[in-house]
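Apart from one protein chain that is not included, each protein chain of the complex appears where it belongs.
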Amino acid sequence: MKTINISRALVLALFVAGSAHAAKTDVTLGMQLEPPNLDPTGGAAAAIDEVVYANIFEGLTRFGPDGSVMPALAKTWTISEDGLTYTFELQEGVTFHDNSTFDADDVKFSIDRAMAEDSTNAQKQLFANIESVENVDGAAVIKLKTADGNLLFNLAWGDAVMVAPESVETLATAPIGTGPFIFKNWVQGSQIELEKNPAYWGEEIALEKATFKFISEPTAAFAAMMAGDLDAFPNYPAPENLAQLEADPRFAVVLGSTEGETILSTNNKQPPLDNVLVRQAIAHAIDRSAIIEGAMYGYGTPIGSHFAPHNPAYVDLTGNSAYDPEKSKALLKEAGMEDGFTTTLKLPPPAYARRGGEIIAAQLRAVGISVEISNLEWAQWLEQVFKGKDFGLTIVSHTEPMDIGIYAKPDYYFQYDNPTLQGLMVDYNAETDTAKRTEILQQAQKIISEDYVNGYLFQLAKTGVASSKLKGLWENSPTQANDLTGVYWED
Amino acid sequence: MKLRSLLPGAVLVLLFFSAALVSYLWTPFDVTLIDIKSRFQSSSAVHWLGTDHYGRDMLSMLMVGARTSIAVAIVAVGIGMLVGVPLGLAAAANRGRFLDEFIMRGNDLVFAFPALLIAIMITAVYGAGALNAIIAIGIFNIPVFARLSRGAALSLWKRDFILAARAAGKGASRISVEHILPNIMNLLIVQGTIQFSLGILAEAGLSFVGLGAQPPIPSWGRMLADSQTLIMTEPQLALYPGLAILLTVLGLNLLGDGLRDWLDPRLRRER
Amino acid sequence: MLHYLIKRTLILLATLIVASLVVFVTIEVVPGDPASYMLGLNAQEDTVAALRAELGLDKSRVARYFSWVGGLVTGDFGTSYTYRTPVADMVADRMWVSLPLAIYALLLSTLIAFPAGVYAASRRGGTTDTVVMALTQLGVAIPNFWFAMLLVLLFAINLGWFSAGGFPGWDAGVFQALKSLTLPAIALALPQASILTRVMRSSLLDVLNEDYMRTARAKGLTRRQALWKHALRNAMVPVLTIIGLQFSFLLAGAIIIENVFYLPGLGRLIFQSIASRDLIVVESVVMLLVLAVVLVTFLVDLAYAWVDPRLRGAR
Partner (left out) sequence: MSDSLLQLNGVSLSIYDTPILHDVSLQVSSGSVLGIIGESGSGKSMTAFSIMQLLPAGSELRGSIVFDGVQLDALDETQLCNIRGNDIGMVFQEPMTALNPVQTIGAQVAESIALHKSVSAKEALVQAAAVLERVGLPNKAFPLSRYPHELSGGQRQRVVIAIAVALEPKLLIADEPTTALDVTTQAEILNLLKKLVDESDMAMILITHDLAVVSEVADHLVIMRHGRILDSAPTRQIFNELKHPYTKALYTASSHSPERATQPDTQAPLLELTGLVCEYPVGQRPIFGKRKTFRAVDEVSLAIYAGESVGLVGESGCGKSTLARALLGLSPVKAGQISLRGETLSIDAGFSRAVRREMQVVFQDPYSSFNPRHRVGRLISEPLHVLDSQPSAAELKALIRSTLESVGLDEVDADKYIHEFSGGQRQRIAIARALIIRPALIILDEAVSALDVSVRAQILDLLAELANTHALAYLFISHDLSVVRRITDRVLVMKNGSIVERGDTEQVFASPQNSYTKNLLAAAPQLPATSAQVI
């Protein structure tokens, strides 16, 4: 009995000794997906940006924690009267991690590379409106084809970061950027380590070292947090554990918003889903609160259209699709579908889709619509749903910011073809007046809501878990990033 | 003495089989009904084993889950037997000849692929689902039964009564059906029970990683996967399906052992 | 013996060639394009085409098969589509997790199974035998991923003795690395140990009934001496078979356990690569595993000959 007590005391002593350190300067973050490579200009995987954005690579502009566009490598900029020429004054004394200097030639190189014919940039459309980039006396001058209010926003994307011609070949495995962290090591399948960049041009950062660990299993993520293997999990994958983590004084749960409109995407060309009455019936059959509660354990904001609630132009349209199974049945009857029908529900891997899908299937079954669920991997989903348009329903979160424009593309996978809306979006892109832009956006929200293009479920919440002493992580997720520049340990 | 494992095995297997069968006719609650408000209830007079994260009745889920597990495993083992046994018998009947070599090399080839890999590959090609789980597990059972029946048949082919049948002018296929098959039946039944239990484990494993039966069809493996993240707060959700798998497999193994002892004439004589 | 070796090697090569075809054909029909997966929802058609050309995916299947197999023979496994690193390096990295894990688990399972099996067999019908057999029944029946969950719950979360998963790399020190492999190894080893114990026991019991065991006893050997000196080696053939099978299983079949403990092993590499349609990685790793299984089987066959002199000249 005694020996046990002694050994326990020893263990305790060791723990105390271990925690009696001075303020920590390293941080270990959990991520659900491992980036396939570390070149943000050559792949779409969000995980790339989650590691490198603002940490290793920087662009001319960048997103702030609230989603606003801020200067980064571009100190200031001027816009010509006609809105076609942007002149960026660059920060001085900026070097890449391989000690080569950063200048306007690098800007030209980076943007030309992304625009090139054989470019493999996943967001090539961001650069579609750029006519040319030139180095004019050390400033980077970008000329546009047409006036475009989106350029600064576009340049803030991870896909538009600055890279150097010397190191471009190895970006995928040994990224060289201008950011406050230097890439140090990648244990594939396990973790990536970053180190403080002593020669960073900007404000000095508090951390000496950052490690990203890749833990795809939600259970393992939970276990790793509880076991103290991780300091933070900025996009914690299992909302069901949050209550418990929150109750634990070691952890703080950080809730924020994302740009992810989670929708029940509907194939607008596939009968009977091409019938607006049927789509409306589906919308009324869905109980959003049950889905948010059941799939996301309450984390998420109901939406009634394809628009983020934190955006100033947001209109609450959830009333259009209030939960009303009786009405739903009536609508089905009106559409000549009183006996219900069968359709497919193809679900990609994330928990919101898999769980939400199960709940929606049950809700639709209650009004007589039977759905066959098939769980797909992303590659299959892209092939079958996104490219092949072989689906009835699917659930997916559209995480790009301000992406209502997809409704103006008739060949987009949900195949919504409405000339009115298409015209509206043309107007929007040409419009520069903020108030008018807002008005157009609100009109567009109403149109798609009333057309019941898709079932609008909820805005994905960003549910982060961090050690209660770790400060400075982003609350919201205006873009997929784990910006560590402001992260520090509280004593 | 030998009933020691036969009886509990049979009782356990019977329990889960009848649960599966009854679930076709009746379950305490409808397992397709999702009622988020009444989730995570603990055991009560209404919900004997409580409710899960969607408010579904755990007992009903387990009953229907038993049906999925058992159906997948039985069909998979059936495929393995129906294909593997004739192959094994044919190989034994043509021992030393090309057909034998061909079948056995084919067996080795299948054996060379780790089981779960094949399952993953199949589901990658054809999508996840109970049917593909059946095919994947079934493919794995083919060489098992082919080898077993070839080995047993080979030793029988040396026996005098086979010689006698050959002396009576009977052909190889007739001898295989008339003399070999009935005599390896015991072995097949015993191995079948064991493969059955392995099939249940395999189905659970596949469902656990999402490659098995798809929702809304309940399956034990998926119930476990769903409950994984809840293991700290709602441990019973992980406990019940885990125990169900454990007990079913245990029951089948005990039954297999018991059957082997019971069917083995050598051991029977000892009794 | 030499003769036998040559013959076995030829069969081995034939198996590998057929396997490479099967693997290639199976994996090539997997729907889903690696390039569009990598480029995501907003990619333009020309971007995808450019990437496909860059990855060499625009070449014909036959050409790709031969360049793949040709590469395999020369040790060049190609370059991963998604990771953009040589497949050989990736596999080598993963191997350094999977191989030690498999060996660790096998060692554990053998270390448990040998004494347990021998002990149970030597006390057949006794209380110990009954208890050991009951435990192995449980061990065989327990789903290993469930067992793994319970292990994490107890040892990582509640007791904090081990980390919940992950692998620090061998650079972090052998002790740290082994520590992180301990729980997964236990989770893998328990069912294997149970199977091995049962095989060990029944194989020993068979041998104990052999005439030469009577001869050994008649010489004046005690029961235990006879068991160790005469029964054990004779009982090894079925045990070796199982060990061989288990090794192959542990090398790749540990996918689920690797997921539970988020270990960067081969199994998880395949899982991930299939999900991201990194076909060349999948093909190469599957081939490598097939090679491993075939080689292990081959080695087990050689081990039979080492154990049993009767098999040395005969084949």
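Per-chain residue numbering starts at 1, and chain names A, B and C are given in the order in which the chains are listed.
We take it that contacts are C-beta pairs under 8 Å (C-beta built on N, C-alpha and C of every residue); 3 or more make two chains touch, one makes a residue touch a chain.
What you see is a predicted model; the values in this text were computed from it and never measured.
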| item | value |
| --- | --- |
| Contact list for the unshown chain, restricted to visible chains | B, C |
| Contacting the left-out chain in the complete assembly, out of B:L7, B:V46 or B:L163 | B:L163 |
| Hidden partner chain, residues of chain C it touches | 3-4, 6-7, 10, 124-125, 210-212, 214-223, 229-230, 233-234, 307-310, 314-315 |
| Contact footprint on chain B, counting only the chain that is left out | 159-161, 163-170, 179, 182-183, 185, 265 |
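Keep in mind that, in the parts below, only the chains that are shown with their structure count from here on.
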| item | value |
| --- | --- |
| Top chain pair, ranked by number of contacting C-beta pairs | A-C |
| Between chain A and chain B, centroid-to-centroid distance (C-alpha), Å | 43 |
| Residue numbers of chain B (touch at least two other chains) | 124, 228, 231-232 |
| Sites on chain C at which at least two other chains make contact | 31, 149, 153, 157, 259, 274 |
| Contact set on chain A toward chain C in their complex | 34, 36-37, 39, 43-45, 117-125, 172-173, 187-191, 213-217, 219-220, 223-224, 226-229, 349, 377-380, 382-384, 386-387, 400 |
| Touching residues on chain A, where the partner in the complex is chain B | 217-219, 222, 226, 238, 240-241, 243-244, 290, 293-294, 354, 357-359, 361-363, 365, 373-377, 380 |
| Contacting residues of chain C [partner chain B, same complex] | 11, 14-15, 18-19, 22, 26-27, 29-31, 137-138, 140-143, 145-146, 149, 153, 157, 248-249, 251-253, 255-256, 259, 267, 270-271, 274, 286, 289-290, 293-294, 297 |
